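Take a look at the structure below.
All protein chains of the complex are present and in place, except for one that has been dropped.
Chain lettering (A, B, C, D and E) follows the sequence in which the chains are written, and residue indices restart at 1 in each chain.
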């Protein structure tokens, strides 16, 4: 068996590899028989394929979350990669059947992320902000380091939430150095909490969906409520200037009302947080799209980037 | 002395009446001398006037909030009413010098409003909503019945907040009767709390401005935080379905993201609350503008109503 | 044979019931053979299904408007209900083959609607408005009580136009009671006529489409022209204030220019009519969507409601 | 006395000429005395000036519509021309005191315009359109040749409505020649009627304002109603295809809903009419602004042209 | 063999004609076999069809650009015309196998277009503009007379770029005659160059796509750069007023920033150029859509015309 991954194969090449079933939906074909519309995943990305004439036993066997051995052919359908399934079977216990081996992860280990965040916490010198941040980070510790930052779009992988937060913190550090008028404590505290509400808005690290609470309140309102509760626990007034500023950082971080911020940024640090959040998300999305683009051509349309197709230069820099 | 009010005088008529100074700003005239740009108020409305060559003693005397005896002439300046000041003096203790006699008020007494709200509370049969609403109404009792519903625009008078809320509740009652699929308890609870955050967002019933908390968080986020705190006090889970629905009512009541709702209405009752809020505010604003408009002509532009001039028919119905 | 309706069946259940063919389009399958893309309807709603390998005789037989006996299986395709057709045949004369038995209707009888409207007409005390309204109601009597209020979206069922109008009139009655400054006659007259032009804009109660006149002029301009003609018949000046106000009610009822009103509401009553029209349509659309939604989940996207998915609470109130 | 006109004078030059008072409003100066804010007009354009310390007799004398002899100095105030009044008196009967001598007029005589329109009518070969157009042109004959095409903006001068219509007809002729697929009759008929409703929407050729009917219905709806009435008079069905097309031309001529067309152009000829209307109005507005602009500089902002300042080239072409 | 063209056949009619393969994409059918999704073209228009069970040899043979003999049946699929392929074979050398016989062309010969443009060049009397225009026309001579004016939408046929330019020039001539204040030289020069950058933005007359340069710079910026270079070659200052005006004509011709003009029209001639460009494109698109529409019905949606469906009158004028 080969050691290649899904995206290492070219069109028309035959593959025989272990992959994870990311999703599998039963549908009725035009000939009246059931088939499975599947998505396969490994660390190189995900590709769809159709399993024709699926028996009810097949449907039971090949569920999302299972590792399978896939025999297929790499094809192209309307410009998107696709697998023509020749045969699949479940991986046995003696084979690499742990789903975790196949899911995409943040490019840092959980331990490293935890350490980097811990160090930065010391730079939040304002005691109120420091206490609230530590309290909430601890409350949602497990989720913070495993959840994605979004269902789709940017940082939609395990650990994406913490990784996105760390990227912003690194930018925040440089910007605070360059512009001394910025309150570093406030910018760091806001950066750490800005998306933490996603641990309640989203269902979890795998097969992520929105929770009812996420749909009805959204992560901005959820996190604001969490800060209010934290203040009560910690005996800090939730309408002291310190806490008003921190709540404002969270509430305004989408930048504009039409993007879901009920109040637009009215603090220098809130302006900066929104800009850095946007910058990191954009870089991540464009980079992700260019990863699958051939030099000298344009990427697929990125809907979250105003529907544009990005160009990968002919002699693209390799990192 | 006459018993007429500010808006009872026609252009060129001389007036000699007691009025309240609503605001008084010192400015420098083109001749280099100080003057006071004043706004006078009684229950018929407010009109501006300029007090030329104001001495420093005049400036000290004639502050906002003082009752004065005004001798002047009613004029017109670029289509707006104005008073040419011939002489002013402070009202003495034996004269009607209580500012409350001159400010506009809701057309219901505080006692009547309190009673009407109290009765309606019994129709909130869901115990969680009932307890949260009673708790918050009690916490902000004094403010709820005296604050305006806005700084300018609709219901910008003492008691306006409670009066606007009652108007919505009356509509809500009829709509719940007509459409049985509506959850009456939820609609009532949402109606009562929807603008209660204005008791924190605004500075008070007189010379109303926005507080720092109001500017940085807005009344939607403020009230959501209050519900969270109330739940903690009352030992109700703030993420039970009941409370999520109630929070959603408040969070979504501006109807669209661009109007400051971070989440748009996703409940039938939230759709209805937004519509009734809008309907009552529109009726109040148009009615107010038509009150000062002559039959057969158009009102001044109403900026909050898309900048339109409303028409008062020639044989306008008198209430 | 069972007494169940289309939406009473769960996925994978077999059905054997009479239904109406709402539409049937011939298409070419991937195997080159013709098939019929059908929609079946009864009073519980409508569901689509595909009839494979349709002969030319089948195509002739199974037209829109015919009642058939359907043997099939309830399935799900990409989240939408669908019928897998096992066999269909036309209903015979001894079977329930009247199409009217299967189409959705307004929840009031035509007689009741007629009676309710008749009574309200007496409250239009202005003689000009009363005469114009009676004249036009009589002219389009048959259509008014049978047409839908729209091709799709809200009140898209037989009698929907009158039912939507009556719902608005009921709201209008309550609002006129609550706000005495509203001219009840004008609000009622405008409510009755506001959508009456749809009797010309739309093709009829069944398989509703837009007429050429509907596309080129729209129901707003059509009804305005009808009022002008009615005035000529009734010897009323079409530029008297009374008639200008009535025409303005119709012309402005979409609320904003971008929604097709050439003039935006400039009368208090026009503001109210637009708001009530919107409110009733929204309630009807959300209610309709929630009818097919399971408690604790979100409805399908409602495009006419800003593309939102509405939530049906877990313990949803049953009417 | 000189033969120069208002715009022939340069800054600081003294003028002694007859002009018309276009408007004169009484205001109160900062010193408490009345003054007149006046606008003077002759065929070169209009300029404002302030008449200080106006006595009540002055106010009576110097009304809009009177011809006066003006002694003043040409000045500049914040970039706008202005007259410093040194003295004014009413023109006597032996002097040129006819207001018509001073108002701006269309650059064609009424007779010439009438003749050009008459000739073009013969090219409307469709009998229904021809009859309706002739009927309405005759009904509003006097107004059509004297009204302006707008209160301000383009063609805001006596006869402007007919002149603007003729300019469009000339363009329509060329376009019909170049593109034979265009129905010349329909394009001409629509061009003539498109703005004819302005004879009802506006108050008249002098001191033009909007009428109540104009505000409540707008010229589009007004003219559509006029066509309906004309059809009744002429025994033509108002829902025949011919009349639907003609009504559509009027109803859609603003091009987009947000510009006040309840229906957007759905006929080739309606697309062309809107484009030519826009083109002629734009050329007229830009030309008007450049007339008062020095070569090598930019004009004042034109609000109706997206707020732009237009450039007049250094060696600008003289006509 | 018949002499009919693709659009001469009615539904269900059998065709046996030579056509050009406009495009042919390999796809995988639901039965797992390859098929070709083809578009056929002749001078009556283009129609799609599917070639099932395509062998690898078929795929090699039936490429875009090849002429074939098509045996098929005209069908309708969801309202769009379609060909059911019964058999196809390549045209032989003795048959009409020149692709040029089948592609749509401008309705003027290249020679006639060249002549018409040449004549108009003499009316560009300003020597700088004349020289720049002649220089660039010569540089891109071949492309100018063969390229389309767009990839899809208006004038998307061979020679479309020159033909669209000539249509504008004809309109420009009439408008310059009617409005003498327009600088004819500038309007002509701008008209000729406005879209000339498309010879670099687009890939060529057949199977037109955007070039990398086209995507990254766009034809507006490309042409501006070309003018700068031409000036260097011709020793004309690129910042003289003459050249600034010409560059402004190109840079502003999309009319608004959101349509891709970095600067909006600030010259009378730039306003006119934008309007004429728009007018000709609109007429061409609507005419094209109506060509395939039956009298008394509405065309397909035109996305570039605000998504509207245009009406073809029952007794549509034949040219």
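The criterion applied here is as follows: a contact is a pair of C-beta atoms (placed from the backbone, for glycine too) under 8 Å apart; a residue touches a chain by one contact, two chains touch by 3 or more.
Bear in mind the structure is a predicted one, so any value in this text is a computation, not a measurement.
Shown chains touched by the hidden one, complex as a whole: A, B, D, E. The chain not shown here is touched by just one of A:60, A:152 or A:181, and that residue is A:181. Counting over the whole complex, chain A has residues 167, 170-171, 174-175, 178-183, 241, 245, 256, 264-268, 271-272, 275-276, 278-279, 282-283, 286-287, 290, 298, 305-306, 308-311, 313-315, 317, 319 touching the chain that is not drawn.
Contact between chain D and the absent chain runs through residues 29-31, 50, 52, 75, 77-78, 82, 84, 296, 298, 309, 311. Touching the omitted chain from chain B are residues 27-28, 30, 32, 212, 215-216.
The definition used in the following text is that only the chains that are shown with their structure count from here on.
The fewest steps needed to get from chain C to chain E, moving only between touching chains, is 1.
Copies chain C and chain D of the same chain sequence form an interface built mainly from equivalent positions, shared numbers / all numbers used being over half.
Matching B-D against the pairs in C-D, B-C or A-E identifies A-E as its interface repeat (over half of contact pairs the same by residue number). Interface comparison, B-C versus A-C: the pair with the greater number of contacting C-beta pairs is B-C. Averaged Cα coordinates give chain D a centre that lies 40 Å from the centre of chain E. Within chain C, contacts with two or more other chains are made by residues 30, 212, 215-216, 241, 245, 266-267, 298, 309, 311. Taken as a contact graph, the chains fit none of the simple arrangements: neither line, ring, star nor complete graph.
A list of each chain pair in contact follows: A-B, A-C, A-E, B-C, B-D, C-D, C-E, D-E.
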